[in-house]
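What follows is a short report on a single structure.
Apart from one protein chain that is not included, each protein chain of the complex appears where it belongs.
Moving on, here comes chain A:
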Amino acid sequence: MSSPQPKVCGNGLIAVILITRSRPGPKLVFHYPAQPAVGQTVNNDADRSDSEDEDEPAPPSGWTPASAAVDTEGVPKGASSDGPLSSSDAVDRPLTDLLLGYSYETLEKLLSPGRWSDHIKFEICLDGITFVGHPVYASQDGAWSSYPSTDRRAELHGDSNIEHTELDDNDEGDGIHDPAVTITGPETPGRPKRDFSQVRDSFDSWAGQSRGTSVNSTSTTSGAPQEQISMFHVVFASRSSGDLDAMTFHQHVAQTLSRALQYCQEHNQYISIEARKLLNARAAAKRANLSASALWKQMVESSELAWALKECFEKLSVNEVASIRLDGMQMSVQIPEATPYVKTNEKLNERLALLLLEDKDVLLHQLADSDTSLLAYVLREHTPTKSLQKHAINLGLTAAEIMPLAQHLIEWRKARAIAPLHARNTYTVHPDAPLHKVAELTSLYSRKFPALPSLPQMLMVLSGKPIPYGHLIPSRDHRGPYMEILAFLHRHGFVGQLKTFGWLKLSTRLPSPPVADPNKRPMSAMSLLSPHLRPVDDDNVSVASVQTAVPANSTSAREYMVVLDPAHITAEENVLVQHLRATLQDGELRERLPLLLPYWNGEHAFEEIAACEGLKRARVGEWLERLEQQGHLLTFRAL
């Protein structure tokens, strides 16, 4: 790809659709975007590579690079994500009852499945487009009341039973048992379920107050809806060839959103009201011959639900967290593990540290009760240089208390789990470092770290020969800011930790007295083989240099044995290990050697041994260094 596009790319989501069913029949109430970009995306895989082929060799010599950016990515992207508000091709389209190439009527039938689909995953795939939803029906008598229906559901659907009861628990128990509940403020994307419980409280208390949302005018609540809806269904349409997994998508988005909407509907006839408003707007627009873009603009601005669906589409289609407001209450949805930041191989454990992905102040500000909550307390004292374990101890918390908070932050993409940053570690530029962002981040960086080496300079240094990060720090006083720089680099994906791996290397010569001949042979082979690079007549020189080179070489080559599988040590290896132990000067190391041995299997980073064994890092580092100097370790370094 020749143009510096951001890494985030579409995941195949093409539209979000709201269907309701009332007595006259199902109704397609709203969809976003107005004209989903399905045409150019369905079978462009083959074409795209070709068009890129043409782009690639062209750039130099008088190419306006801007045109490159537009050509390769701009068109399909713009059409799909900008939507009707800004996308130029949608501006003057008249209103049609067509969506994704199908008539509204067809889709209404297709996407309003019978009662069998109540509260379960609905998934169909029509000619390359997958529709995923979670239909919600009113109870048989047509009423939307929460408590009886919950019971009914629990009976009907065994598999979703647990989650329902959990939800109910939260409703009643006020979430006291869960520390995170008290701290999800209005601006923090919290777990929707929890937000629920919280909002329920505010619901009860807010009868007389103003709603606090500017979007949703209170006038809409006047008068009961004339038509009772019996079902609503939020459907997400995506390209089947995209990388959206329908199961995950249903579980984390469609179901979550539908439950929230159900709650709103049960308590406030929310969907009935919003749907009526949207349908009326559409009818009025048709009478007034309004263009599609004008109507969508109007709908999105006047209806909170339409806005929420728009937000869902726009954020989810680029794998971001969508923060929406439904009937005045805040919630967030996301497609988990779709985020470009999450490295799934790092499983959260106590030895890891958290790297905040946003500024601490910003996060604290987002917390409503930032003075009292546990999360705020943990955040305020947070540093990426301390493992969660140490952090908990410092704050007087237990691991069981801190882990859910860490998990919560990670889940909502406010933090990432990393090995604690340490000046003794070696960091190097990450292969996926977003160098195209250097320009835009440089000014932010220099504002944060004035009078320190600039971002490009840091990158240049870190991409050279690997040295412990601490060696870059000029003085003790600089330590803090430099570690902050490291966190900054880490957060933006510029650097990764270079870790050391290796095996124990045992000299085979020690137990039995040295036998000269067999060990000499490889040496002589070497000395015979090597001269051929030199002028042949220059024999003296080559022999001399070979002789100086060989001793070091031969000890490292033949006369050792590598313990490749320390978990299953052989008898022969054991003899040698015991011998090595006996020769060690350091008493503590001698004692700890069996403990350290399992880590030397080529897969375990040396830097993490100390933390795993609860030893002093400097001490372990010293031992390893000494062992390596004496040639007892075979090591390599990798990211």
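In this section, contacts are C-beta pairs under 8 Å (C-beta built on N, C-alpha and C of every residue); 3 or more make two chains touch, one makes a residue touch a chain; residues count from 1.
In the analysis below, contacts and distances are computed from a predicted model.
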| item | value |
| --- | --- |
| Hidden chain of the complex, named as in its UniProt record, picked from "Spermatogenesis-associated protein 17", "Glutamyl-tRNA(Gln) amidotransferase subunit B, mitochondrial", "Nitrogen permease regulator 2" or "WD repeat protein mio zinc-ribbon like domain-containing protein" | "Nitrogen permease regulator 2" |
| Residue in contact with the excluded chain [from A:A283, A:L564 or A:L595] | A:L564 |
| Selected residue (touches chain absent from view) among A:L95, A:L110 or A:A294 | A:L110 |
| Contact partner of the left-out chain, one of A:H134, A:R259 or A:H430 | A:H430 |
| Option from A:G142, A:P466, A:G480 or A:P594 whose C-beta touches the chain left out | A:P466 |
| On chain A, residues whose C-beta touches the chain left out of the figure | 1, 3-4, 45, 49-50, 52-54, 56-67, 69, 102-103, 106, 109-110, 113-114, 116-117, 121-128, 240, 246-247, 428-433, 435-436, 438-440, 442-443, 446, 454, 456-457, 459-460, 463-466, 498, 501, 503, 518, 521-522, 525-526, 528-533, 536, 545-546, 549, 553, 556-558, 560, 562, 564-565, 601-603, 634-639 |
